[in-house]
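One structure, as structure tokens, below. Some questions next.
Omission of a single protein chain aside, the complex is shown with its protein chains in their original locations.
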Amino acid sequence: MDLLIKNGTLISSQGKIKADLAVDGEKISAVAQSIPTGSAKKVIDADGLFVLPGAIDAHTHLAMPFGGTISSDDYFAGTRAAACGGTTTVFDFAMQDFGEKLTDTVLRRNALAAPQAAVDYAFHVAIKDLRDDLIHSLREAVDFGVPSFKVFMVYDFGVSDGDMLQILQEARACGALISVHAENREVIASRVSQYLAEGHGSAWYHYLSRPEFVEAEADERAIRWAREADTPLYIVHLANREGVKIVEKARAEGLTVYAETCPQYLEFTCDVYKRPDGRNFVCSPPMKGQASQDELWAAINRGVISTIATDHCPFQSYEKDWGKDDFTKIPNGCAGVENMFPYMLSKAGEGRVSYEKVIELCCENPARIFGCQTKGVLAPGKDADIVLYDPQQDFTITQDKMHSDCDHTIWEGVSLHGYPLQTYSRGRLVYDRGSFVGQEGWGKLLKRRLQP
Amino acid sequence: MDLLIKNGTLISSQGKIKADLAVDGEKISAVAQSIPTGSAKKVIDADGLFVLPGAIDAHTHLAMPFGGTISSDDYFAGTRAAACGGTTTVFDFAMQDFGEKLTDTVLRRNALAAPQAAVDYAFHVAIKDLRDDLIHSLREAVDFGVPSFKVFMVYDFGVSDGDMLQILQEARACGALISVHAENREVIASRVSQYLAEGHGSAWYHYLSRPEFVEAEADERAIRWAREADTPLYIVHLANREGVKIVEKARAEGLTVYAETCPQYLEFTCDVYKRPDGRNFVCSPPMKGQASQDELWAAINRGVISTIATDHCPFQSYEKDWGKDDFTKIPNGCAGVENMFPYMLSKAGEGRVSYEKVIELCCENPARIFGCQTKGVLAPGKDADIVLYDPQQDFTITQDKMHSDCDHTIWEGVSLHGYPLQTYSRGRLVYDRGSFVGQEGWGKLLKRRLQP
Amino acid sequence: MDLLIKNGTLISSQGKIKADLAVDGEKISAVAQSIPTGSAKKVIDADGLFVLPGAIDAHTHLAMPFGGTISSDDYFAGTRAAACGGTTTVFDFAMQDFGEKLTDTVLRRNALAAPQAAVDYAFHVAIKDLRDDLIHSLREAVDFGVPSFKVFMVYDFGVSDGDMLQILQEARACGALISVHAENREVIASRVSQYLAEGHGSAWYHYLSRPEFVEAEADERAIRWAREADTPLYIVHLANREGVKIVEKARAEGLTVYAETCPQYLEFTCDVYKRPDGRNFVCSPPMKGQASQDELWAAINRGVISTIATDHCPFQSYEKDWGKDDFTKIPNGCAGVENMFPYMLSKAGEGRVSYEKVIELCCENPARIFGCQTKGVLAPGKDADIVLYDPQQDFTITQDKMHSDCDHTIWEGVSLHGYPLQTYSRGRLVYDRGSFVGQEGWGKLLKRRLQP
Partner (left out) sequence: MDLLIKNGTLISSQGKIKADLAVDGEKISAVAQSIPTGSAKKVIDADGLFVLPGAIDAHTHLAMPFGGTISSDDYFAGTRAAACGGTTTVFDFAMQDFGEKLTDTVLRRNALAAPQAAVDYAFHVAIKDLRDDLIHSLREAVDFGVPSFKVFMVYDFGVSDGDMLQILQEARACGALISVHAENREVIASRVSQYLAEGHGSAWYHYLSRPEFVEAEADERAIRWAREADTPLYIVHLANREGVKIVEKARAEGLTVYAETCPQYLEFTCDVYKRPDGRNFVCSPPMKGQASQDELWAAINRGVISTIATDHCPFQSYEKDWGKDDFTKIPNGCAGVENMFPYMLSKAGEGRVSYEKVIELCCENPARIFGCQTKGVLAPGKDADIVLYDPQQDFTITQDKMHSDCDHTIWEGVSLHGYPLQTYSRGRLVYDRGSFVGQEGWGKLLKRRLQP
């Protein structure tokens, strides 16, 4: 036995149990009322601590070219930050190049990721180009072990409604799952030009050009295409109130629609864009009004939200400053991969949500939905991706404690009650009381297969 | 008294009354139980006949450039056909040119229409271009007496979602009413290229590239923009089942959404596109499935449909033939202005709908919605636009009996029970037992003002 | 010509026209731009006045035994008050006795009504007892000319859900229309005993024992039985917000559901029950909260409300006083038949609703729905039930100006702008500038036949 964690409280969606947990090699080998310390190489007394599965962040953008630059965390920095926040599996979006087969996209990006990753990782492929039979490379990617894809309804690399419908139909044919960034491109473009023409360039106009209904409309439309294609859909970063209702209505009709939301939408509202540093909060979709935030929390508690993920996509301050006077020049995205699990668990500590629900949203559901069979659950035979969490430790987020390469954090000053003490990735300690202690290149690419 | 119609049955949405009707000059002067024939210049005994307000066709395209040609009825031919079918007011769509102010569009087209029109006419302006402050020419057009406009969500002259939202907001500001041709451009484009790439060029693929959901999605989206702009919306040629539901849902939320449908959607289904002459039926949106047709009739009877209009836009056979092997080369549109009122009244004779409802849909409602204060009702002071209708006369539609310039009709062979005997336009007889007896240039431009 | 009304403004749902109107005998004989005064026995110059069809009050309870007494207006007093408020047709509810055939109910009550009625009247029969084949007497009543019936879901004479369903099925079989008083009896009973047990006996607890949801639930249930029976339903005195939504939802499913509301729900809220004279306002359903009132007005303007009626059922002050300390001892009901038409027209004058809509709700729709073919419309051949209305006359409602036998009015002090000058019943002047000038027994029983 390589590691024995004694007397901890293990939490799953099914509840809490007081038990010992043993690790042999990279796997959890036992969960028991009492495991003798005898043969254990290392014993930890977790009395008073929570023993949790490592979180899965199904939505990050590492080293991604965007807005004339590249997101500031590469695969090492991003996965290091993840490890230090108790996240042991990171999904990155690999952006297809024009003319590129989808498996080639994965291979191209994996060449970057493999030598850098500090925890295990996986790819969704973001599809841009269907021409010349490229759409049929979906099946090849599924067979390769990358069965999840994304389409953008916005940005210049977004797809048309016609392409999106075709992609969904192909996904149905080969058992893939399509995620969607849902906002209405044309309304945004129109509002942006109006505001700029009127001389309104501050971050507040970023919100005004993408208000609630711009997202809700696209949610509704995306779901319609999924209905026509008769296939599941995963909506990333759902941030608006009406979208929650739209998802529920779709499910009541029998559709499988997953909804992801992000910690930033649960903590901040659009009011942040009125702050002097508003541009640092610019991401898309933007934070929304209080009614949307309230609805997202309610949706979490009534089972509408399927997963929490971060949309981690940081840019340095000097890059954010490009858009000081013109919000369209601000690269979209913020850091968050290190904050998700601590933030959600702290909210459980406050009673806003149950610990069990947090484990379901941050660990079990992403594992199940995206086919990570060895992840998300503390059970014998699963990967020993484990977080030791101290529910009593106070922690205030400040930039200097973070492990991203980004030079600032929108979470600056946010106080948490409870924080991770240690993170294990496949049995290896990678984070210990504030410090990254893992190793670049330790993380492995997850090949996945979706459950039918 | 210039004309006395005795003993007829006058029909309005309020019911039938047996009464005499007198005309002085261009106006109806009296409706009474018995008017002495004494001073009447002309007396007609309408015993056994219906005396009806002339119909209003709120949707025609006369002399319209489209698909590389021009629709085959000019303002004379189109209004002549209208007169012969009991329609005494014809709305035409004046298409804005790029860079053109909207009142200029009206003046430009009115120069063509004024010398030709055989019955009264009005314009909606189809908006294509908002740039350079052209959007503010909406108010000028409203003040000029043209308070209704149209946007297309399809075709190269369609507008973006962003433009549509702006137009609706401007319409709210100046009290205008926006109509919309609702189909999803991107899905159509995608399907069209797929079908053509697969070698499918027959008229049946015109339907397959624009099936029910392509229209329903756009209905839903268009209504959303109207909701955001907080202004009424008029959906032209609603042809799909789900669209009916969407309209009802919107109304239940408090929105003012008018829905127009056309006789061709009530009589034909998409099966016509499998016929050898299927290309003659090509119009957009295309005829839909039986379920849609059934729902449209049900919607008429439960009050969801606001108006009936024709989308009259005929093309000659040789032009339709351009698309024999490639449906995208078929000019979209069919003749119908002469058939609407007789067809609907015949359906009332069959009991599919009440006569009262037909008068409401074809006369009263378009007059009320589009601000034709002198039209649509048989009452003293109103324009003497009158149809004498024989509910017992059998009539089979054939091309030789029609008065359009188009060389064929999709209504060929359709049997009606009941047919107009005479049509009066502002007191002047313009149609008499099969023959046009009116005069080119008699029709006047209606200047209108919408009721709040 | 017996009467000629010149230069008035005639209003229908189709709009306003400036015209002369002639009456011969009991009928309207002509509507015309100009009718020569020559042969007219009496000529009225209505310049500046509105000429309106007399209103139809489809909901009154005259001389009705209830709450241990009898409502204070007999057939003379009630119809006299109606005439003085511009209402020329009064529907009364004839309550079936146990064991009584429904036609016998009509005959029994008509023996009281015929010698007394000052304007025309009709009966709905309120069904209490289906046993011993009495349900089949529905058809006989329909054949007799009484095709509309009512069921109560409350009161000791209310019917069970099972009976209601049977009645609706029988109504479908013989083409009758069922009205329903929808409130949940059991919840009311439970709340009443709770409040009384707690010593709460004031009028405010009348409201609390019958709040919004008590009505909404019964609306929903009643509509369900109509759906199962596949037959139309008429909901009387709809007073709650959610009920409006329920009606709209039912219509969107294709059901024919009519909704009536009453002026008291449009003017007062439940706050009146906190007034010292709160008991005078006790009726069932009670006035509701502001949100319900707002929704009712919105529903009127978006076409959800079918008719306005009064539920006129007055009790004297000494009777209302019985319940000073125990609201269950207050006879339920208020006077209103004289106030409906003036109130609604005054609201049109204020712009809250259009005059056209008021005529539709108070005249045309009740005539059409309940099969009063000779009523509701100003057209040749129709009964000369006419109101001359002065839109400029100010009027404050006070008890001394009312013509009911009741000794008080809940409308005391309400100011109206505009008031009826004269009322004609079948050509006979029955009300003239504040005074009843008609005759007891002038009114005739309307035999009716519903339109399919």
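Letters are used for the chains, namely A, B and C, taken in the order the chains are written, and counting of residues starts over at 1 for each.
In this text, a residue touches a chain if its C-beta (ideal position, glycine included) is under 8 Å from a C-beta of that chain, and two chains touch if they have at least 3 such contacts.
Just so it is clear, the model here is predicted, and its values are computed rather than measured.
Displayed chains that the missing chain touches over the full complex: A, C (touch as defined at the top).
Touch with the chain omitted from the figure is made, among C:Gln166, C:Thr256 or C:Gln439, by C:Gln166. Checked against the full complex, the one of A:Ala30, A:Leu107, A:Ala189 or A:Leu429 touching the unshown chain is A:Ala30.
Of the listed residues C:Asp20, C:Glu100, C:Asp120 or C:Glu217, the one in contact with the hidden chain in the full complex is C:Glu217.
Touch with the hidden chain on the side of chain A covers residues 10, 12-15, 17-20, 22, 24, 27-35, 245, 248-249, 251-252, 254, 256, 298, 302-303, 364, 368, 373, 376-377, 379-382. Hidden from this view is one chain, which touches chain C at 160-163, 165-166, 184, 186-191, 194, 213, 216-217, 220-221, 224, 228.
In the analysis below, only the chains that are shown with their structure count from here on.
When C-beta pairs in contact are tallied for every pair of chains, the largest tally goes to B-C.
Shared residue numbers account for over half of those found at the interface formed by chain A and chain B, and the copies are therefore classed as meeting with the same residues. Each chain gets one centre point, the mean of its Cα atoms, and the points for chain B and chain C are 39 Å apart. Distance between chain centres (mean CA atoms), chain A to chain C: 61 Å. Between the Cα centres of chain A and chain B there is a gap of 52 Å.
The residues of chain A never reach two or more other chains; the list is empty.
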